[in-house]
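The complex is shown incomplete by one protein chain, all other protein chains being positioned as in the whole.
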Amino acid sequence: MKVIYIEKAQWASGLEKAGDSFRLWGPVRRGQFYAFEELAGGQVPALDFRNTRLSAKGLVYPQSEKMFEYTLDPGQPDHDLLKEAQKDYSPRAVLGIRPCDADAFELVARNFDTPEYQDPYWLRAREAVTLVGLACAAPCSTCFCTSAGSGPFSTKGLDILLVDSGGNFLAQVATPKGEAFAQAAGWRQPADDAAAAEIDRQRQVAEARIDSHVATERLRQQDTLTLHAAPFWDDVAFACINCGTCTYLCPTCWCFDIQDETHGRQGVRLRNWDSCMFPLFTLHGSGHNPRGQKVQRVRQRFMHKLKYYVDKYENGIQCVGCGRCVRHCPVNIDIRKVCELMNSYTLAGDSCAVVS
Amino acid sequence: MRAYTEKIREIARRLLEACTVERVLGFRRGSVPMMNAPCFVKTPAEAANLVWDSNCGINLANYLTSRSEKIGIFAKGCDSRNIVTHIIENKIRREQLVIIGVPCHGMIDRHRIAAMADGEIREVVEDENNIIVQGDGFKKVHNRHDVLQANCAVCTHRNPVIYDELVADLVEEPGDVDRYRDVREIEALSAEGKWDFFDDLLHDCIRCYACRNACPLCYCPTCFVDESRPQWVGKSQDPVDVRTFHFLRAYHCAGRCTDCGACERACPVGINMRVFTKKLEKDCLEKFGWEAGLSLEARPPLDAYRPDDPDDFIR
Amino acid sequence: MGIEPGRLQFSWISSAEATKFVEVAQAVTETVKALGPNTHFVKHEAKVA
Partner (left out) sequence: MQNPYLPYAVRIEDIITETEDKNLKTFKLAFENPADEEKFAYAAGQFAELSVTGKGEIPIGIASSPTEKGFVMFTVNKVGLVSSHLHTMQPGDLMGIRGPLGNSYPWELLEGKNVVIIGGGFAFTTLRASIVYMLDPANRSRFGDIHVIYGARSPGMLLYRDELAGWEARDDIHMHITVDATDDPHWKYNVGFVPTITEKKAPQADAETYAIICGPPIMIKFTQPVLDNLGYGHDHIIMSLENRMKCGIGMCGRCNIGRHFVCKDGPVFTLAQLNGMPKEY
């Protein structure tokens, strides 16, 4: 993979230059945490963060977005017809996204880009964005990306991966989109052979610092109904308050709701993030609710991520190990522990089934 | 507070062994620093999982709503006041509960401590007065009072107001606490200033409803934000809808809120939504002489009419 | 909250006090008109992406 040098002295000026052809987003400190915000001209992203509170999911898949516009005014020729909302899909770049969050876009694409249907909003936004990642030299205690298919230096989903090496960034240019961004920023100094070795050295150090892991190797072979009926769900779910924190902070949760909002005679059809934690998510018009109880909803979240997804795509778990849900769950429900329960679960008595 | 843990385990074991209660509601050690998880202990052996320290901030009254078993519950001052509110509002019966009072020294603010750390926190331990934070290549000692959760720092009801037995001797209630400085500052703003203040306050809200769901007062079967006929509030991130949610939720807590801080503690994006409920709390105190959850007998101010109720806002 | 004083008013009017009702309605209308169009808590279209 091509590696270029970006002297830190050229970082800000490069971004300014890239700003001519890209809208730029990056982490900005807000109070006690960091959030992705659009950068004003000349503003540089704050790269001293461990990770942003919210993932970069919303930059491609906004929490609320317009799908269609309409008028209900019978005097208008196109009344009651939905028209595609005009949206800005001009080129943009996200600076400083963590590799785990970038990998999440690859994962979520499996939901939004299918052989039968393509979600035009997600795909256009994804196409418009260039991801300039920042390698994770100091992973958090709750990070388990290496056992969730990603890693602190993973380039999956990224167009450029920046590795901090003191006075400059070593930038791995992973895609043509990344190449175009580097061009726009005027960063073109090729790195020498030592750069790749330096990146590899740093990667090994960072990976070794991750001491949190999940075992997932048995999830596939577990029987769905057996896991579904496992007795541990009551205990896992007891403390859950059914808020949407885990799902909204998660870079790989993709569920949404569609709503019409009319003001006067004009209106919009919107889509909003939704959460399997909310009872309303599955409530039938008749009042029947197939997941009306908390334990059913908590089970759904974990079964989806760690069993249904695993079976459906045969491509790992629906989790990149960013650890946000672990850090921010108000009642400390820890996906790592649940994964362990699910992965290691055996029906009582199974161990006795030894062939004599 | 270390001694609390031993005592708590002993009490839980005793209650379960004697079948005085079917379950005991307490905390177990969490999987990350400064995080304990509410748990339901069902057998005497499981009582050994219970812990108590400065990370037991979740309001356990939240887990009592409409339960039918006989339950032992460990209650700090604020928990006990919400238990009272639950009993008054018929969400649980007093006879179902064995309340074990836990005189409280205040819970710590994990978000603030994390923001003050010089790196990733690996372990947090505490002694009588200090919180000792250790992480990758650093160690920091905080005075407990400096890192208390915001509501705990101004708490005037640390002792449980209702209990069947106590874990330890009652603690001294802080005397000269200015509970409403922040509210007065907002009250002093112009209308426009207030509007901007709340705009900024709610800027990061993601409507995950953690504040609502962590709140023991928010037990409506269908919250007003979830109603579809009529739909009172839009469901998007539109700032007017976000504000409507927070502001109406706060009003639903008027005269009921004990300032337990559950909402703020649960918020994943650090919104100080207590300024809403505290204003109402302050009004209840100043206009009706009312503090929620102190008595099983007195009726809440919004629940009873008195001829001397303040009415100078009515023309 | 940031609603200008005058936009929110409370009155206690008995069903027999028709005159008071008229007076209050007129007074409220005048006060609100003087304040001009409301700018807060008005949603024309959801401000979203």
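Think of it as A, B and C in the order they're written, each chain with its own count starting at 1.
As a convention for this text, a contact is a pair of C-beta atoms (placed from the backbone, for glycine too) under 8 Å apart; a residue touches a chain by one contact, two chains touch by 3 or more.
Since this is a predicted model, take the numbers as computed values, not measurements.
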Original post:
Which shown chains does the chain we cannot see touch?
Top reply: A, B
**OP:** Sort through A:A12, A:A194 or A:I258 and give me the one touching the missing partner chain.
**Re:** A:I258
Original post:
Of A:K2, A:R50 or A:R124, which one is in contact with the hidden chain?
Top reply: A:R124
**OP:** Taking the full complex into account, find the residue in A:P62, A:P152 or A:G267 that is in contact with the omitted chain.
**Re:** A:G267
Original post:
Which residue, A:D20, A:D48, A:D88 or A:E116, contacts the hidden chain when the whole complex is considered?
Top reply: A:E116
**OP:** Could you list which residues of chain B touch the chain missing from the display?
**Re:** 228-229, 231
Original post:
Touching the missing chain, which residues of chain A?
Top reply: 67-68, 70, 72, 79-82, 84, 111-112, 114, 116-120, 123-124, 224-225, 228, 254-260, 262, 267, 269, 274, 276, 281-286, 288, 290-291, 296, 300, 303-304, 307-309, 311-312
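Criterion: only the chains that are shown with their structure count from here on.
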**OP:** Quick one: report the Å distance separating chain A from chain C, using the average Cα coordinate of each chain.
**Re:** 45
Subject >> chain A and chain B: spacing of chain centres that average the CA atoms, whole Å >> reply: 31
Subject >> For chain A, residues that touch 2 or more chains besides their own >> reply: 62-64, 261, 270
Original post:
Can you list the chain B residues in contact with two or more other chains?
Top reply: 234, 236-238
Subject >> Footprint of chain B on chain A - complex, ascending >> reply: 30-33, 35, 50, 53-54, 62-64, 138, 140-142, 238-239, 241-245, 247-249, 257, 259, 261, 270, 272, 275, 278-280, 326-328, 330-334, 336-337
Original post:
In the complex of these two chains, what residues of chain B are touching chain C?
Top reply: 191-198, 234, 236-241, 243-244, 247, 311, 313-315
Original post:
Where on chain C is chain B touching in the complex?
Top reply: 1-5, 9-12, 24, 40-43, 46-48
